[in-house]
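This is the structure I want to talk about, given as structure tokens.
The complex is shown incomplete by one protein chain, all other protein chains being positioned as in the whole.
Chain nomenclature is as follows: A, B and C, assigned in order of appearance, with residue numbering initiated at 1 for each chain independently.
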Amino acid sequence: MNFGDIHAAGAPILMAVGGCVVLLTDLASKRSDTRKFGTFLAILFCIASMLCSYTLGGQLRTAFSNGIAVEGLVVTMQILLAAIAAVTIVASSEILQSFHLPKGEYRALILLASAGAMVLVQSLDLVNAFVGIEIMSVAFYVLAGYRRAQAASEEAGAKYFLMGAFVSAILLFGIALIYGSVGLAMKANGLELPQGYSFTNIVTISKAIHQVPGFGTSPLFLLGAVMLIGSLMFKAGVAPFHMVAPDVYQGAPAPIAGFLATTSKVAAFTILMRFFTILAGADTGAAINVVVIGLALLSIIVGNTGAANQKSIKRLFGYSSVAHGGYIVLGLLASLGTESQAAAITAVTFYIVAYAITTIGSFAVVAWLGKDGEDADAISAYRGLGKRNLGAAITLGIFLLSLSGIPLTVGFLTKLGVFMALLSAGGTWVAVVALIGSAIGLYAYLRVISEMFFVDSTQQETSSTDGASKLVAVSAATLVIVMGVFPSQALLPSFEASVTAPPVSGDEVK
Amino acid sequence: MTLQALLSGQGLMFLFFAVAAIASGLLVVILQNPLRAALSLVINLFSVAGLYLSLNAYFLATVQVIVYAGAIMVLFLFVIMLLNMGQANLNTSYRGVRTIIAFSSAIGFGGLMSAVALKGQPDVMLPADAMVTGSSAGSVEGIGKVLYNPNLPWLFAFEWTSFLLLVAVIGAVVLAGKRQQPSEDKA
Amino acid sequence: MSIPLNYYIVLSMILFSLGIAGVTTRRNPILIFMSIELMLNAVNLSLIAFGRYLGDAGGQMLTIFVMAVAAAEVSVGLGILIAIFRTKDNVDVDVLNGLKG
Partner (left out) sequence: MNELILVIVALPLIAAVIASLVHEKSAKSISIIGSAIACLLSILGITTGGTIDRGFHHVFNAPWLPKLGLMFSFGLDGMSSLLVLLTTFLTVIAVIVIPAPKNAVRAYYLSILVAGALTNVAFASLNILLFYIAFEAALIPVLIAIGMFGGGDRSKAAIQFFVFTVIGSLLLLSAIIGLRIATGTFDYLTLKDLVAAGAVDPSLLRWFAIASFIAFATKAAVVPLHAWLGRAYINTPTGMLLLLSGAMAKLGVYGLIRFTLPLGGDFAESLVPLIVTLGAVSVVYGAFVAAAQTDIKAVIAFSSISHMGYIVIGAVVGDDAARSGSVLQMLNHGITTGALFICCDFISRYRGSRQVTALGGIWSDSPLFSRLLLLFTFSSVALPLTNGFVGEFLILLGAFHKFPYQTAIASAGAIGSAVYMLWMIQRSIYGGSKSDASKVISLGVSERSVLLALALMIIGIGVAPSPLLAIASDNGHKVGAAMQPEVK
């Protein structure tokens, strides 16, 4: 262990330390109103974490006995995660105030959840991934049920917890099976486990896949891999484990819903990308492809149809997150092909970043329009919004157009990227089904736009005071447009030539 | 070979604990009374601890008994008592159905899963050197030497586990703490 | 004569499936949670068995983490469940149906 190692793992460490500091500051201060200072402190640590990630640069480096690996993609995702945490803390400052909820613990949980997500993102060993995902999930359970006074929030927490714990068990069994199968295969073929590596290390798994003939199709490994992939996809809110996502997003306070939806996706999809990189080009039979295609199409269809006739806008965003999870999985699918891999990783990364911005913004609008701390959840509450609060209506309209993938918003470019990757990987009919799904989704989003602009309403002006959410929503909307028109300036270059796992070669592992 | 393996001393031990584990596990799934289900889970944990012993994992067997069966299950029992669920819900209307479902799905699904997963997987016996490497690996010393070795990947995860427990503590405090909204105090 | 590894794996998978059966058929959240503990146990058993037969300490290491995670989940999970039981007197998971579209 040396400074380089600490630096590589610095981003989550800073977030975790920030969590502790924020918590202790809150405990130490007598006054109940430490709102500004606590927010400031939390954001300071987020920025420090971003800087720490940024200074790592794009080259690949492993640390902590190959337990973690950091490269361009991981750096990007870590910066994104820290940004999401900072924005969530800003956006929820007023909600906390109006709910009289404990603030220090709230900020600490957000920072710690992000720390867990970062550990997951950078982990090269599935053990670290597992610990990271659990830190994130346990914090999520608490955050989802944070508004204990409200039955819906409690229920969201309970459902999320039961489902999450169940899936964690499946994830663990997957890891156990991978551990066993890799170990047995390497042992049977006389391959040595290199010093410092474990059987759960992605590099070791990759070595087994690429150097042991027939290992990629061995049932023990495939069962483990499918369990691992499926449960990680649940953590990202993909069907068929989607049923809690709309419930949780509806029940949780809006900024938290945005946080849950985005952080979980960023973290889970990044580790999936890493896992898929080593599967690329390997003979794993059809099983993984079939599972991934099935999950992706199921999510796209379930998500878009589920969104179609919602009365609650947070549920709508919940279903929308399921559908968008499906599109991201399609991109991941393309990353299984060796030729389309680079394009697919770029497309998926861009998709995740864009989705994060859009979703955080959408939930911020819901909080912005809320009254007395209650989110503006019913879609009927948006009727005639264009006349009452044009700014909010346009902001939400931009997000909805972006979610439906209309040109000149970032949603179009993300979809374009994923479809390009997918079609170049040869998934034509998959793309067509996905297109049909997005046409259904279009209707769901248009309904809200129609309610806002096209329907007259007698509702009175809502006096919203949530300036923080407004700030977040408006800046996110600006980003959505800017990235939709000039993405090359904004983001695309940083994704060039990202690697997700160290290349497998004999020397690398020895 | 299979029968022989089971009829040896170690085999009988395995057989005993395996049957106990499955039986108590089944009871966890089918018993209506939460209290009894929790006690069955304790038995299950003990049986699995016995299996750990047969695998030379002495330390973990101890941890299993002390932490799992001792602490975690006590927490469960405490919550069941707290919520007064001890004899609640004695409705046994579809108990038989549940027993069948649970048993058949466990045997069916588990058997299917193992049949699929172990297809073509040769019977792996203990390696010849297992007595050497295995004897110390399960002890406190052996575990400690591996877990805290900075040249092995476990230390990093171990350190992060402390943050996991911190999150759990914060969560428990938040969830169990006094409700701050005055109007909700009556609830 | 030692026990073949596959015996342990089959046993572990059966216990795991029992847990899944419990999660899917049980209605009481606490009992669901206990079934999840059953699944975690099955995982631990397979990990230790794999580790033993591979002559590798990794299985036991993973088991330690699983136990730590189980403890963390229990503390948070029971906290959430107590909180929701204090609001609602009923104990069936069917009662968790306030969130609908």
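Methods note: a contact is a pair of C-beta atoms (placed from the backbone, for glycine too) under 8 Å apart; a residue touches a chain by one contact, two chains touch by 3 or more.
For clarity, every value in this text was computed on a predicted model and none was experimentally measured.
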Neighbouring shown chains of the undisplayed chain, as defined at the top: A
Contact with the hidden chain (one of A:L60, A:L416 or A:V482): A:L416
Of A:I47, A:M243 or A:L446, the residue in touch with the unshown chain: A:L446
Residue of A:L60, A:M243 or A:L408 touching the missing chain in the full complex: A:L408
Hidden-chain contact residue, picked from the options A:I6, A:V290 or A:L435: A:L435
Hidden partner interface residues of chain A, rising order: 386, 401, 406-408, 412-413, 416-417, 419-420, 423-424, 428, 431-432, 435, 438-439, 442-443, 446-447, 449-450, 453-455, 487-488, 492
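The definition used in the following text is that only the chains that are shown with their structure count from here on.
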Contact graph of the chains (line, ring, star, complete, other): complete
Two chains sharing the most C-beta contacts: B-C
For chain B paired with chain C, centre-to-centre distance based on mean C-alpha positions, whole Å: 7
Interchain centroid distance [CA atoms averaged], chain A/chain C, Å: 25
Separation of chain A from chain B, taking each centre as the mean of its C-alpha atoms, in whole Å: 30
Residues of chain B whose C-beta touches two or more other chains: 113, 117-118, 121, 124, 154, 157, 161, 164, 167-168, 171, 174-175, 187
Chain C: positions in contact with at least two other chains: 9, 16, 19, 33, 49, 53, 58, 61, 65, 69, 72-73, 76, 79-81, 83, 87
Residues of chain B touching chain C in the complex: 1-2, 4-6, 8, 10-11, 14, 18, 21-22, 25-26, 28-29, 34, 37-38, 41, 44-45, 48, 51-52, 54-57, 59-60, 63-64, 67-68, 71-72, 75-76, 79-80, 82-83, 85, 88-89, 98, 101-102, 105-111, 113-114, 117-118, 121, 123-127, 129-130, 133-134, 137-138, 142-143, 146-147, 154, 157-158, 161, 164-165, 167-169, 171-172, 174-176, 187
In the complex with chain C, residue positions of chain A that touch it: 127, 130-131, 134, 138, 141-142, 145, 148, 151-152, 154-159, 161-162, 165-166, 168-170, 172-173, 175-177, 179-180, 183-184, 187, 193, 198-200, 246-247, 250-251, 306, 309-312, 315
Touching residues (chain side chain C, partner chain A) in the complex: 9, 16, 19, 23, 29, 32-33, 36, 39-40, 42-43, 46-47, 49-50, 53-54, 56, 58-59, 61-62, 65-66, 69, 72-73, 76-77, 79-81, 83-84, 87-88, 93, 96, 98-99, 101
